[in-house]
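Presented below is the structure to which this report refers.
Excluded from the complex is one protein chain; the other protein chains are retained at their positions.
Moving on to chain A:
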């Protein structure tokens, strides 16, 4: 089922079942980000074919929680929510510029402005773009999923032009709390299950997912550390470049042009090295991070299934007791049948979801690793050329 159709003249038009969501704009204010969520749709249950609303991060979390707590979706992997936007570091620096205008000398101010424009601002921009992308991916996954796209909470999220429920701080604790309870509840349910899990498949899945999730987490942490250090290395070039310029200034003679050229080389290399760090972050770290969250969502699914199994077990026991006492048998039978059906459906669904998860992951990794390699090659080649050119210039000055 496709949302879009390519016309003969190259225009994209919607099929009569489309729901296309994107984040068309984003605004960063003091301590929050406002996303403009833009929807185009041909579905009947919306008032207009095209509209937009402004949402903040907490409202995305609200939406995620609505899916998470809905038993209808128990058998599905709920797309992990986007991470909280965090530009504190970059924003601080830019703010300093605005505030410092009065206190710094004109020279200092200009220098800081230059540095910020050349280095800090692009970083800020990159972080900003990333957070927009993550929020967008969350929505597009929902909008393209056969079940999720029908959900009324999603529709409210997309269309309702007022603020959604108040942003209760408690939600965060809840989300965090949920994750924590994941551990304890799993044990709990394992203990309650008297019948061995009929599907070995799921037990294996749970184990391997747990291990996989752990490794992904570690990989994410390590990659983050590496890219951070890489940025530090790149930034150290700035000071060296500046130092060479100052040296050239106090050393007039045959050396000063030379030193200026070397300083220039360092500055250009800095930009490239910085981009390498960013791309490693984007292609490698983010992929690991995303699948760390996704695998967590998969584990959540398996826990829900176990809950269901426990309920089924309990219903079985209740039925037995009812039969013994010869009381309320019919009700107990009904409950047991329902529990059985629910369990079966969740198991079937879960199996599909897990296979889908595998495929998704495979493609995502493939894409990211290819892009990572291509970018690494590109940047290394550019740096190579840069140095070649610098050397040529310097040889001329010899």
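Operating definition for what follows: a contact is a pair of C-beta atoms (placed from the backbone, for glycine too) under 8 Å apart; a residue touches a chain by one contact, two chains touch by 3 or more; residues count from 1.
Methods note: contacts and distances are computed from a predicted model.
The unshown chain of the complex is recorded in UniProt as "Sorting nexin-2-like", chosen from "Aspartate aminotransferase", "Protein transport protein SEC23", "SREBP regulating gene protein" or "Sorting nexin-2-like". Checked against the full complex, the one of A:32, A:84, A:129 or A:225 touching the unshown chain is A:225. When the full complex is taken into account, the listed residue touching the unshown chain is A:244, out of A:244, A:297 or A:332.
Residues of chain A that touch the chain left out of view are 208, 211-212, 215-216, 218-219, 222-223, 225-226, 229-230, 232-233, 236-237, 239-240, 243-244, 246-247, 250-251, 253-255, 258-259, 262, 265, 269, 284, 358, 362-363, 365-366, 369-370, 372-374, 376-377, 380-381, 383-384, 387-388, 390-391, 394-395, 397-398.
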